[in-house]
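One chain of protein is taken out of this complex; the other chains stay put.
By letter and in written order, the chains are A and B; residue numbering begins at 1 in each of them.
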Amino acid sequence: VEPTNGILVFQSDFGLLEGSVAQMYGVALKIDLNLKILDITHNIEAFNTWDASYSLFQTCPVFPSGCVFVSVVDPGVGTDRRSVVASTKAGHYVVTPDNGTLTHVCKHIGIVALREIDESVNRLPGSEKFHVFHGRDVYAYTGARLASGAIGFEEVGSELDIGSVYCHPVPGAKINDGRIEGMIDIKDPHFGMVWTNIPISMFESVDFGSKIEVEIRYKGEIKYRSEVIYGKSFGAVEVGGDVLYNNEIGFLALGTNRGSFVDKHNISSGYDWLISVTRIKDGGSLYV
Amino acid sequence: VEPTNGILVFQSDFGLLEGSVAQMYGVALKIDLNLKILDITHNIEAFNTWDASYSLFQTCPVFPSGCVFVSVVDPGVGTDRRSVVASTKAGHYVVTPDNGTLTHVCKHIGIVALREIDESVNRLPGSEKFHVFHGRDVYAYTGARLASGAIGFEEVGSELDIGSVYCHPVPGAKINDGRIEGMIDIKDPHFGMVWTNIPISMFESVDFGSKIEVEIRYKGEIKYRSEVIYGKSFGAVEVGGDVLYNNEIGFLALGTNRGSFVDKHNISSGYDWLISVTRIKDGGSLYV
Partner (left out) sequence: VEPTNGILVFQSDFGLLEGSVAQMYGVALKIDLNLKILDITHNIEAFNTWDASYSLFQTCPVFPSGCVFVSVVDPGVGTDRRSVVASTKAGHYVVTPDNGTLTHVCKHIGIVALREIDESVNRLPGSEKFHVFHGRDVYAYTGARLASGAIGFEEVGSELDIGSVYCHPVPGAKINDGRIEGMIDIKDPHFGMVWTNIPISMFESVDFGSKIEVEIRYKGEIKYRSEVIYGKSFGAVEVGGDVLYNNEIGFLALGTNRGSFVDKHNISSGYDWLISVTRIKDGGSLYV
């Protein structure tokens, strides 16, 4: 178990239009004035625990070990979902309701230990009468205590079976009949790229500049079918053109040079958004 | 008077689309590289000093004593409204134009001393020719000097009568003819809850799970009337259902489980938005 380093990193679906996030800061600083506080984003889509999970997976790996992440996307606040702290293989801690937020960390990074937050000791004193803001009263409070060294991981609460962590299904990509078939894991809500679950290791033999047939289906219906250049970056195609590329964390992605692939083609993400990519070779379609 | 702790917390209506907020950071860091800078929000509704005041009330109490808050919602910038620093009963300082921002801090937390900022000494050197950015030139500058210990509270400027602080009216909730009558103080601009001015102390005898008759009127017209479950949290009702609950700072609030009460019912906040709640007992309406 890694020692913590005094860095506390928040993410939530609270937005930054009012003072909820700041209340979490305040509680943390009351624990220790010297904590270093940062944010991933507070604009996770409301109640979307899949996106929260993906965001941790996207972001945590570049942080130094010993950081404590507090993730609060908590549609079930005040109900009986568990509150947990996961210790990860990367040496990080994630403090969160156990409602799916740990899905990608569990699958792609690895959880080495899991504890249930014992609210009889790890809860903001005086907050017992409040039931709608565990982000402040339980998660920020516990995360700050952990990050500051006021408590060790063992003092979070009783140990849980790692296998009991609540995970959404994470379908893998497959090679099937000369195609790689996967899904669209997430879309970039700002620039409008889509990121697939196809690891670039499956695409290693393909040269940049190759033409690839890409098909996207939603509930069986074709929403996009095109020959796309596999480029190093967006500039590999003209402005407004689509490009297949390797994203920043090692998966195939689709974007539009200086535009939004999502808006241009009305594409979204999730289990129902399937993608297949096929290398076009000598006039025919063949992947391997 | 509490010593300051090196933590400077900003809020404003400047937004984060351009560099105004960052200029306040820069001025502060030029005073002292070691200041710890945080934000409540910079998305207070433009020119809305009531919301700015409420935001401080919502947020400050959880912060450690010794923090300096700089609040800049300043529709009268460059005119003759006073610039002040309030020392609060919670051991905080609030640096702000005296235009209503201190309303809720004064009413609910308490101000123990008030000083007018003497711009002949507490103003960014060289800024005399600028008249539109006191947030940078006066408030951030003075707040940073105070937070860093470069000046003490007495050096802010001359003492003012606490009673002279500019406050908006703050109507209280009342029990009247078996109903509790209050107003909607504020709406959550993100999730869409509404928060009333009815303290939960007025509701202590009511059990969670009770049915409550809620009526919201705007300028005399009924905008919402429904029997609502008084729940611990949103999960007390089905998805899409309305719930009456205790908010995170001790007042009755209304929300919609995984939805926006504000959008669903076209409800807003302010003096003209009145609410009454009545416990339904044995088929009749009776509060006490």
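Assume contacts are C-beta pairs under 8 Å (C-beta built on N, C-alpha and C of every residue); 3 or more make two chains touch, one makes a residue touch a chain.
Because the structure is a prediction, the values reported are computed rather than measured.
**Student:** Using the touch definition from the top, which of A:2, A:39, A:119 or A:215 touches the missing chain?
**Tutor:** Looking across A:2, A:39, A:119 or A:215, the contact with the absent chain belongs to A:39.
**Student:** May I ask which residue of A:154, A:177, A:227 or A:248 touches the chain that does not appear here?
**Tutor:** A:248
**Student:** Touching the hidden chain in the complete assembly: which of A:6, A:178 or A:241 does that?
**Tutor:** A:6
**Student:** Can you work out which residue in A:63, A:166 or A:218 touches the chain that's missing from view?
**Tutor:** Final answer for the missing-chain contact: A:63.
**Student:** In terms of residues, what is the contact footprint of the unshown chain on subunit B?
**Tutor:** Residue positions of subunit B that touch the missing chain: 14-23, 25-27, 29-30, 33, 37, 46-47, 75-79, 124, 129-133, 136.
**Student:** Which parts of subunit A face the unshown chain closely enough to count as touching?
**Tutor:** Per the touch rule, subunit A residues meeting the hidden chain are 5-7, 9, 11, 16, 36, 38-43, 55, 58-64, 67, 188-191, 200, 232-236, 245-248, 250, 258.
Note that in this section only the chains that are shown with their structure count from here on.
**Student:** How big is the gap, in whole Å, between where the Cα atoms of subunit A centre and where those of subunit B centre?
**Tutor:** Centre-to-centre distance between subunit A and subunit B: 32 Å.
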